[in-house]
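The complex is shown incomplete by one protein chain, all other protein chains being positioned as in the whole.
And then subunit A:
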Amino acid sequence: MSEQIALSRRGFLKVLAGAAGALVVGVPFAAMADAPIPPGFLGDTLYGMGTYVRIDTDGNVVIGARDPDTGTGVATSLPRIIADELDADWSRVSVVSLGLGVTNNNGAPSWTYGHQLGGTGSSIPAAWNDLRQAGALARWLLLQAGAQTLGVSADRLRCEKGMVIAPDGRRVGYGALATAAAQISPPKNPPAPKTPDRYTLIGQPAGDVDARRIVAGQTPYTLDHHFGDAVVAVLAHCPWRDGQLKSIDTTATLAVKGVQKVVQLKPDPKRPPGQTPIAPAVAVVADSTWAALQGRRQLKIEWQPGPSGSESSAALEQQAAALLDSKASADKTPPTTRVRDDGDVDKAGKHAARRLEATYHQPWLAHATAETMCCMARIDKDHAHLIVPTQAPQRAWAVVQSLTGLTPDQIEINVPRVGGGYGRRLDHDYVAEAVIVAKSVNKPVRLLWTRDEDMSHDWYRPASTHRISAVIDHHRHVIAWDQKLASASALVGRGVPDDRLWTSELEAGQIPAGLVPNYRSDWYNLASALPRGPHRGMPQLTNAFAVESFIDELAHLLRENPLDTKLRLLGEARQVPLQGGGTLDIGRLRNVLSLVADRIDWKQNWLRSVNGLGIACWHIGGAYVAHAVEVSLKGNTLGIERAVCAVDVGRVINPKGLEGQIAGATLDALGTALNLAITFKNGQPQQHDWKDYPLASMAQLPDDVEVITVPGDNRPPTGASFLAMPSAAPALANAVFRVSAVRVRRLPLMKELLRLL
């Protein structure tokens, strides 16, 4: 192993000579770059080095993927960004998942890989800003080494598919140059990334890097790992987060062959949700999963409800309606917040030719990940090793650190491929449980939540009640829009000040803010002790359903084609400033709408088809989306005949991956809207299994999702993991209205449609 270390003085990129002459380029945090790095730390393994690119002398390239892949494709797209800058031969690239990169900075954690967060739509924008540098620097070093070897100045050389090529056609592979390249000092100024016309991988389709191993059953998820001497822990949680254990008899449990111990867990009220057990719980620890499950079955437990034990989702909904009805709702003291107030909505009402008001109700939702909450934890005196299915390894680290008191570098967190996140794995209550149990039994632990525990102990997406009223003048223009939303904020108890609790529920710049002269949006705080937290597509999902359904209702009132009403409301292509930064590009939004309308032949089919057509659009963080959906209704059977989705995400890194994300999110949103709701009675969720919470079947979903991608090559890329969610459900409901004349203002849709038909 070489101990030669060339360190960039820029404090950004670093170059290392790895074992056996490999060239290694990484992007450590600025704070780290100038600190002395013990050579022993620079082992041959990529995991320990904080690196992104390793070029071996045989020409193989290893690229690290830093963000957890919960099915979002970032383990493919992030490495391809690096590989393109490097001009690597993709067929010789292998991708390794980087665990959490953390080092000890006087007791404080220093994050070696920077951004490590999955499933929040931030991976690609972050990577675009820094990962390209890693590839560009590696390529620059190889060019310098190539210049020495070929005797040609570097600026006359070019790189292609893992080769440095001279003008006369002579070529040398990266592998042969790796050792020499590692000895070259990095440039003072970072090499410029490629110009887009020279991209070879970015913008080209690529399948999931793990695909071949996944179809062979060989990609390990968390519990597919094995610590030799681990015990299994399964849990029984108290039905109420704020409840407590009243009595327990473990005799029969401990009599089950293989059961070792029963451990009681309690949430620490001083810790925020997601950093402590989700509810009081009893863990049955055994030498096998089967024994633990049998032991759990034998538990005799009585739980005692806390204050949330008197709550129900039906009562909360009534409270929401009462709040929106009451004149007392004029009170805007936090947490209830007037989010936006343009013009004068009340005064505009005096010019009304027509008015429309509608109320929409959307239910509580569970995350329902395929892989239930689980964790592997080995906690020794001076070392903790965890395997965690997480979207946010840095937050998982903080939980482990606070429960063990270990120093940053004593905590090792591996993040394997994750069986779905949707926001659930931004919280780490299950990690806290694994640590507590491992410490209690003094053995490594495999912690598994059964499906019923997973579904009935979640940080749920709160229900919402929207009331929208609009004023239309004599010229058929919407001159005032008044939007009220009552919900129990997902941010309560999470360290967010009262006057910001609305931010998980509503956006100040959502359609049609800025498009209607008099616009007002109010959020009404609904007090509840029921557990809730971040969820995929929040807050866009609920708001898009209400707003885009309402615009369709306006069209019906005005006897217009809904596409025309929508385009009229959006107005001419222009830039509309958004509150809180950024702009809404009306041209791009109109464009995605037109694309889906053209594809589904809206002009012909909206009027003439025996099926119903619906359309909707939305925007998230600078990306634009529209859906057109065609449904049939035969008796009580609703069929989604076509689903078309157009997206504009700026530059597309991996079109195949993007198409998968867009189709997948569309299906998730449609299935959720059709079937899903969590309801609470006596503070307890009434759903425990897929039978009660039926994800859509193949037959319910469309056979295909037609995805149209707008080429956005001159714009930086945006995240796409939940972009296609918001407009899908309103397009569906609008199509259902067209085919049935039934306006569904309450989700889940199928239940409400069958009630109203």
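The definition used in the following text is that a contact is a pair of C-beta atoms (placed from the backbone, for glycine too) under 8 Å apart; a residue touches a chain by one contact, two chains touch by 3 or more; residues count from 1.
FYI, contacts and distances are computed from a predicted model.
A chain of the complex is left out here; the name its UniProt entry carries, from "ATP-binding protein", "ABC transporter", "Isoquinoline 1-oxidoreductase, alpha subunit" or "Multiple sugar transport system permease protein", is "Isoquinoline 1-oxidoreductase, alpha subunit". Of the options A:178, A:320 or A:418, the residue whose C-beta touches the omitted chain is A:418. Considering the whole complex, the residue from A:214, A:255, A:573 or A:607 that touches the absent chain is A:214. Between the chain not shown and the residues A:160, A:224 or A:325, the one that touches is A:224.
The missing chain lies against subunit A, touching residues 69-71, 207-208, 210-212, 214-221, 223-224, 226, 232, 257, 288-290, 368-372, 417-422, 448, 450-452, 656-657, 660, 663-668, 671, 689-691, 694-699, 701-705.
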